[in-house]
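Just one protein chain is left out here, and the rest sit where they should.
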Amino acid sequence: MRRDAADLLRFSSDPARAYAAVRSATEALAEPLSAEDAAAQSMEDASPAKWHLAHTTWFFETFVLEKLPGHRAFDASFRVLFNSYYNTVGEQHPRPRRGLLTRPSLAEVRAYRAHVDERILAHLERGASPDELAVVELGLHHEQQHQELLLTDLKHLFSCNPTAPAYAATRRPTAGSAKVINWHAWDDGERWIGHEGEGFAFDNEGPRHRVWLEAFELASRPVTNGEYRAFMEDGGYERPELWLADGWATVQREQWSAPLYWQERDGAWETFTLSGLEELRAEDPVTHVSLYEADAYATWACARLPSEQEWECAAWNLPIEGNFVESDWLHPSPASRTTDDHPAQLYGDVWEWTRSAYAPYPRFQPPEGAIGEYNGKFMSSQMVLRGGSCATPQSHMRASYRNFFYPPQRWQVTGIRLARDL
Amino acid sequence: MRRDAADLLRFSSDPARAYAAVRSATEALAEPLSAEDAAAQSMEDASPAKWHLAHTTWFFETFVLEKLPGHRAFDASFRVLFNSYYNTVGEQHPRPRRGLLTRPSLAEVRAYRAHVDERILAHLERGASPDELAVVELGLHHEQQHQELLLTDLKHLFSCNPTAPAYAATRRPTAGSAKVINWHAWDDGERWIGHEGEGFAFDNEGPRHRVWLEAFELASRPVTNGEYRAFMEDGGYERPELWLADGWATVQREQWSAPLYWQERDGAWETFTLSGLEELRAEDPVTHVSLYEADAYATWACARLPSEQEWECAAWNLPIEGNFVESDWLHPSPASRTTDDHPAQLYGDVWEWTRSAYAPYPRFQPPEGAIGEYNGKFMSSQMVLRGGSCATPQSHMRASYRNFFYPPQRWQVTGIRLARDL
Amino acid sequence: MRRDAADLLRFSSDPARAYAAVRSATEALAEPLSAEDAAAQSMEDASPAKWHLAHTTWFFETFVLEKLPGHRAFDASFRVLFNSYYNTVGEQHPRPRRGLLTRPSLAEVRAYRAHVDERILAHLERGASPDELAVVELGLHHEQQHQELLLTDLKHLFSCNPTAPAYAATRRPTAGSAKVINWHAWDDGERWIGHEGEGFAFDNEGPRHRVWLEAFELASRPVTNGEYRAFMEDGGYERPELWLADGWATVQREQWSAPLYWQERDGAWETFTLSGLEELRAEDPVTHVSLYEADAYATWACARLPSEQEWECAAWNLPIEGNFVESDWLHPSPASRTTDDHPAQLYGDVWEWTRSAYAPYPRFQPPEGAIGEYNGKFMSSQMVLRGGSCATPQSHMRASYRNFFYPPQRWQVTGIRLARDL
Partner (left out) sequence: MRRDAADLLRFSSDPARAYAAVRSATEALAEPLSAEDAAAQSMEDASPAKWHLAHTTWFFETFVLEKLPGHRAFDASFRVLFNSYYNTVGEQHPRPRRGLLTRPSLAEVRAYRAHVDERILAHLERGASPDELAVVELGLHHEQQHQELLLTDLKHLFSCNPTAPAYAATRRPTAGSAKVINWHAWDDGERWIGHEGEGFAFDNEGPRHRVWLEAFELASRPVTNGEYRAFMEDGGYERPELWLADGWATVQREQWSAPLYWQERDGAWETFTLSGLEELRAEDPVTHVSLYEADAYATWACARLPSEQEWECAAWNLPIEGNFVESDWLHPSPASRTTDDHPAQLYGDVWEWTRSAYAPYPRFQPPEGAIGEYNGKFMSSQMVLRGGSCATPQSHMRASYRNFFYPPQRWQVTGIRLARDL
């Protein structure tokens, strides 16, 4: 585990150290980028790296520094420019136009980061209140989310460039062959779901509550590229009976015939990665699929997607290990270790689509004020993903963690874990 | 209860009588329409009345008659023209272009109905197999769904005409005042959900299964127009903090400031009904609201929408009575009877939005073949509504019935029932 | 020449007879249509036949009857419903929603026509003022324009129906072979352009004025289907160098690969006509091409489109004869007679795209008031077409007549006449 991950896990014992570690991790991710790379926005869903650098800083300035006596804004215009979606804070620069902000420059945004860091660290050293500490800790987990988005947004941007630029050179191990899927079973019964205990969790991970689960089994690993190609070769993208109605409409409208970033050249498949175009490796977990593709694949494979409760039930006691951003591979890879005791790769590699719509847990109440806009207002029409990916910081993940995206979205590092009724 | 409703409930004892009753009920609904009224399509979501008349007939021809020896199509082109979404059957005339089918004429479609009716009735009299009877029964419940759509689609069409035509003259009783809301409570515990027993149910209502419910309470009646106007007057449509993010984006984009069909004239509100423009009655249940509006209202009212399981739990033992299409009011109205024993108006008046995404119940499997496309493939991005409306046939409704629409849709007779945690 | 055509040409000697003739000609065109046929609208550019019937009547009510003492509107709502684009008159029902007006019914619109006809005829008999007569005459020429639109709009509507309904049975003669194109030359020099003399003309046909024309030659007949197929087979739709930039963008975006209404079946070309689907006849003039296709064809053929002045110069002294709507063929056909003296088929068969943008002639001033909106405000981004088509009334045509459509539009009976520099 890298320093930033370890430090964040020890936030309560040394907040300043955790703060510095997470903040510098973000800068390290942005380090290979030119000012041009950091400023462009390739689609409405994505943001420029510079915007991520600034917005995560805005979070600390707005929710911590602004409340301190004598605060003066670093730049008054930033309050609007780098507000993402907090209506309680005020107006927002329109999301689709983030790529037009050539000013402030990348250098100015770095100065903004330094300015805010200095003040936050000074305040932490003076001794922050418990409420302030809670917001700082939230801000660090927030920043980790943007670390992942910085990578996935950049990947999308670079994929739009016909020269297929590389963000980083891979150092991935040569792949072995993926083991055959076997199945791990759970009995039916009442289960407790949601975050519990002392560590940090987002509001949407609670309250902890009971559910009744029917007996089910989970696949021992995610679906691989090779398996997904079998689905494609069996006419997967031409057979409406395999698809949700919305999915089939999307396939037709968008002319999908493979996962995002796949391209065929002279009969062989390549995929665009953060290291540029690569030959597709059959044994890697398939990624950059929508919920629709995940669901169609599962139907084709006579299986289904797990519910988020089933996934959480399976992951509950497992160590949080796997191919996270710290590996620097930045691409899903076959499991390095497997066991018959439990499914492999629940953590890391690919976010696993579940069949669960993103909804409030029973008795969920968002906090008062702007922070209450963090999660709750997105609880419609999105689906839950679990487990983190090769672009997620390891310390960011836990069994109760709920990520969420819309069914057609594919630019995240999403993958497929199969489940079955028993 | 009208003849068609009663007859359908006794399908197993007299299928032919049930068939004739439901089919003629559809024709009675279309009776006031001119050929022009029956041919137009006002938006992609809606279909012309003529199309409903033909498609419901197509269902019987395709899934029953076509399988009989010696079958000859009434008109070979109808197989495509009146296929809604059954990819297993083959191509479909594009949905947004249903209003361009000036041929076949309304008279020809009526002849088509008579032709198919004659053959279905003859076959029922000769003695149909259990499988065939099951499809006929499904076709009748399918036709009832289209009876409701015929009315809501027509209402939308007429609302687009500046002359505000009336489909029917109302005979609604003068409204009394709506009683103050009180709350009915349920304890937490394990509950069984889903259809059970002998009567007809759609596949999506099962399998019956256990869930764990936390303690909750339900409002004694739906939200009224008067209450909804208080929300509006309190800035409901201008306060983003009350809305789901997707909802707020929709309000901005669509410039919503009131439910569908409401219009202000000289400071007073009117609403378009199937009887033309009417002064808005404060005590009527509010209707033609999206899920977003329902959710925002609930947030404003310090409550929430019920889950579909909570709703079903509350409705389980209640008689299926209320303001259904048989009242001929065609508009939601205040409860005629209330009691302290249970919430009023769970059935009829307005479809009640729930906070539950439309998803498969545990172990749900759609049937093989084209009939399997009926429900399962729509299980993404839609929300469940419960209880039926003033445009629903009474015999169509039951406690386990799951209707579903997309969150922004407003042209159905949708309303709001509040719930609260306990 | 049919009665209506002849009568209109003698308007000044018997206005009432001309009025009755033109009005009844419109009704004769609508006679084969059901109420459903007459109510539907297949695209924004087209209008329902019922709307044409009503709007042409609205013209007389609004611009003649409304100005008479004691006038009472037939129906007050019609003033908005059937106003096309006269902002001076007031609001308009939105054009894309004309197909949603199932009320008033076709029968009511016919009653509206009878009501207005009775009053106009009575007024003409009482003796109308010269100004009133001028408006009535304009209204009749206006009505003739809508007679053509009624047919072309209906053709588009029927083409959207997979059953390919026929409006009328053709009685076209068996085609002979089209003669080889030869060229008719004109010297350079000063020419007078624009309407002159006594008969009716629209305001946009004047003032008569001088232009300087370079020497040119015109093809002896329009381009045929057979010639156009040679262009297609030579890769016409795949070679950007043949196209205007806007045209090529349109070809790509709309995926055009043939004229509108053409479809290939088992290697043979068919075309949709007002008599239903027909085998494509090589010797018929090509029609339903955009300006872009006309221009690309001309470039391919080492020629160009004529300017409207060149066309007018060629047509000036010719008798106004040809395949007009009176032939009842309703489809362009090879010339029945040709001569070496002048180009054939300048009148009738197909509207001939010119390379001239629709612009005001020198010193053009639209009239004051609502009538001034008739032509002048459309003088941007449209192109001039000349000569009339097989759907145009013969008495409607003259050498100075300027029709105009946008370059990508194809649903009119448009064709191609080649020209060359000398």
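In order of appearance the chains are A, B and C, and numbering begins at 1 in each one.
Criterion: a contact is a pair of C-beta atoms (placed from the backbone, for glycine too) under 8 Å apart; a residue touches a chain by one contact, two chains touch by 3 or more.
What you see is a predicted model, and the numbers here were worked out from it, not measured in a lab.
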item: For the chain not depicted, the shown chains it touches; value: A, C
item: Residue, one of C:104, C:247 or C:332, that touches the chain absent here; value: C:247
item: Per the touch definition above, residue among A:106, A:320 or A:357 touching the missing chain; value: A:106
item: Selected from C:31, C:266, C:340 or C:421 as touching the chain missing from the view; value: C:421
item: Option from A:36, A:187 or A:368 whose C-beta touches the chain left out; value: A:36
item: Chain C residues that touch the omitted chain in the full complex; value: 85, 87-88, 190, 209-212, 214, 240-241, 243-248, 291-292, 295, 355-357, 359-360, 362-363, 372-373, 377-381, 383, 407, 421
item: Positions on chain A contacted by the hidden chain, ascending; value: 34-40, 42, 50, 77, 80-81, 93, 97, 99-106, 157, 160-163, 165
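Criterion: only the chains that are shown with their structure count from here on.
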item: Distance from the mean Cα position of chain B to that of chain A, given in whole angstrom; value: 38
item: Multi-partner residues of chain C (at least 2 other chains); value: none
